[in-house]
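Only one protein chain is missing from this complex, and each of the others stays in its spot.
Should a chain be cited, it is by its letter among A, B and C, assigned in written order, with residues numbered from 1 in that chain.
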Amino acid sequence: MTAVEITPAVIAEHGLNAEEYARVLEILGREPNITELGIFSVMWSEHCSYKSSKKWLKTLPTTAPWVIQGPGENAGIVDIGDGLTAVFKMESHNHPSFIEPYQGAATGVGGILRDVFTMGARPVANLNALRFGAPDHPKTRHLIAGVVSGIGGYGNCVGVPTVGGEVNFHPGYNGNILVNAMTVGIAPADRIFYSKASGIGNPVVYVGSKTGRDGIHGATMASAEFNADSEEKRPTVQVGDPFTEKLLIEACLELMDTDVIVAIQDMGAAGLTSSSFEMASKGGLGVELALDTVPMREEGMTPYELMLSESQERMLMVLEPGKEPVAEAIFRKWGLDFAVIGRLTDTGRMVLTWHGDTVADLPIDPLAEAAPEYDRPWEPSPAPAPVDPASVPTVPWTEALVTLMGSPDLASRRWIWEQYDHMVMGDTVQRPGGDAAVVRIHGPAGLTDRGLAMTTDCTPRYGSADPVLGGTQAVVEAWRNLTAVGARPLAITDNMNFGNPEKPRIMGQFVGACQGISAACLALDFPVVSGNVSLYNETEGQAIPPTPTIGGVGVLDDLDRMATVAFKAEGDAILLIGG
Amino acid sequence: MKAAVIVFPGSNCDRDVAVSLERTTGRPPLMHWHADADLPEDLDLIVIPGGFSYGDYLRSGAMAARSAAMAGVRTAAAKGRAVLGICNGFQVLCEAGLLPGALMRNRSLHYICRDVYLRVETTDSIFTGHYAPAQVARIPIAHHDGNYVADLATHCALEDEDRIAFRYCTPAGKVTDDANPNGSLDNIAGILSEERNVLGLMPHPERLADPRLGGTDGQPIFASLMEALS
Amino acid sequence: MKARVHVTLKSGVLDPQGKAIAQALQALGFDGVKDARQGKVIELDLEDGDTSAAQARVDEMCRQLLVNSVIETYRVELEG
Partner (left out) sequence: MKARVHVTLKSGVLDPQGKAIAQALQALGFDGVKDARQGKVIELDLEDGDTSAAQARVDEMCRQLLVNSVIETYRVELEG
């Protein structure tokens, strides 16, 4: 391998600023090589390090007696009774979906599914929260068609019903659409899997698809503001393979029934780098990987590419010693790649080799834990100017009603959900079209008369007017949608979509939304158990409306008492309640 | 009735149909792995479930049709055993040559998941005996490739031999183009083999066979089989 | 050695994809498109060997898997 010179230009291309690079030199006590620089850039990207948002995310309420796992793992977990848990999370795939709507949305679904089944849960439902530009913007039609068929193409094939979601249109999303995907799974409370590695000497195993040059730089791309020529740059787009994902779900769940997994982590954005760092860092251990043993799809791949590839449908596991054959047999049966690529060490370092030569040697903790964390300056959003009631035109009721019904934000979404298989798995007791979807709880022991209710909510108009109230309102709406079907709300996942946090005004929107969400969560005893942050949703200085999407989950103890929106019988009284 | 469900890589309605079979027969069916050519001799019913076997890559059902288990299904069908193919299972049966014709991309090119209405076109089969003649059943579809095509001779044979089991229709039972969700030839939703022991249909009876899910119009298929095969 | 299998729908078989493409092109203002059909090409990378044996083997692959003779026809091109 020819050595790449680490020039200021190369450093800048990797998204590290001068201060961050100085930190790299300090940690290493020497100049990094290109593979190491690539690893730093991925680990310290906004996407992986949450460097702008961490301070504020820590202020969200995350506990309740029924919370088993809050933020910090692949997904959040709540107790739903009868020895079962609901495992859920929401994640954005905004930038990739703008560049290639079908594949971007499809791989977004794939990624969030992996976050959930990694923890031992069988995924039971998907939801999606979508924001597009103005309906008459030249790109909108192409984007929405691609995104919807991508979500369907992936979810339908893996056989997880897509039961709900939301769609808004606003010119503020013309250059930055939002694709937020949520997965809910069910796992036995006594069989949950975490990413914390343990056991010096234990084998580190790679399973799933082979690694190709997919989305190299994707993780850094997801954290950098768009500009006019990013359409030209066209990074290698990741292509999803839902068939392989389905096999991976079945193989992982089958392996989880045996007692051989010590730790497991999916390879999401920043693939092998972040998964291996995270597992080792959580366990306070070191790891050695022989990169030449990673299953590769293309010839001539380099250690740099292997560490940065975002190829989909891959997982990293630590196994009990000597149990490799048990795992291998299961993955082979499902037609998947399986390779022992390394082992855990007690050095606290990540050592990567390539045909016997060391190509990277990095201390794990300083990289993973001491990633930059910023207290970015922020300005509270100005209070919205009061609307003069006299300025609101009066229109006849029927005309107003027809206008509302025909508006893109309120019109029927049937054409979307009909492209999604919302009934597969045979447990969808409340289909899309109501306030929240309801899926019957069907655990490993069989059918029950209980259900999980789920919804996604956010009204960007409110967030634009007042980020604090917008955040509060999104949580409250999720709570209302769950209670409206008769469910007891349990917890939420959030997906914080904002513009460039380096601008105090935008940072103020983010802070405001966090404050608003916190207030609602505390008031309702409705904690945050997982979430995702997507910043830099800006094109040419134009930021999206603040969009803190909330995904809520609740439980129904008796499906016979579920409520639905439809009027049931002639002569029934109609009541209006609330303020 | 002893039933088996064939599981291919990518099948995803295998559990759903197993639930319906268990509810009908009182015991779980055998789940049979695709790579195994040896099906038990004493099976009464083999179900090829819905899903995306092999990702539906190349053509829906094409790769599953060439699997080891399908060789066993072919033998069993030749012996007169009942074979039911639902959705992807119907595509597999056509690709395997156990049913005539082919299933092409829906004319809208979209995947469609919704309830449709089916007119029961024949009650003269082990699958449909529990329906009333010309009964209208509400059953969901969920597919991308359900647009049935066949040449004229095949179409005539299906018609003449009373082998069209279901047609897409309006809620009132009219067979119209508007009621055709995918462009299928003559609104065909399901067909029988010459010996009437193999049924392929695009709609999913297992998805509306439980009052909890909002309907039971799919249940008569399982009830008919239970009665005929026990 | 490379084999390229061109799979097309038999004439007379309605092609929903082709029809949609023709309509979409017309909607975009491309007039003069009378019809469109969509077919597929499967490119196989084969171990080197005798060409006529390869032709026979690819034919066999088409019969057994790659082509559905109820609706499709094919043509094989060998290279290298």
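As a convention for this text, a residue touches a chain if its C-beta (ideal position, glycine included) is under 8 Å from a C-beta of that chain, and two chains touch if they have at least 3 such contacts.
This structure is a prediction, so every number in the text was calculated from the model and none was measured.
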Neighbouring shown chains of the undisplayed chain, as defined at the top: A, B, C
Given A:Asn74, A:Gln103, A:Ser149 or A:Thr472, the one touching the chain that is not displayed: A:Gln103
Residue among B:Ala4, B:Met63, B:Val92 or B:Val116 touching the omitted chain: B:Met63
Residue, one of A:Lys196, A:Arg213, A:Lys282 or A:Arg450, that touches the chain absent here: A:Arg213
Contact with the hidden chain (one of A:Val239, A:Leu253, A:Leu447 or A:Ala465): A:Val239
Those residues of subunit B which, in the complete complex, touch the missing chain: 54-55, 57-58, 63, 66
Residues of subunit A (touch criterion as defined above) contacting the omitted chain: 99-100, 102-103, 209, 212-214, 234, 236-241, 243-244, 297-298, 311-312, 335
Positions on subunit C where the hidden chain makes contact: 6, 8, 18, 21-22, 24-25, 28, 30, 32-47, 49, 57, 60-61, 64-66
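Everything below uses one rule, namely that only the chains that are shown with their structure count from here on.
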Intercentroid distance (Cα basis), subunit C paired with subunit B, Å: 29
Mean-CA-position distance for subunit C and subunit A (Å): 39
Subunit A and subunit B, separation of their C-alpha mean positions in angstrom: 37
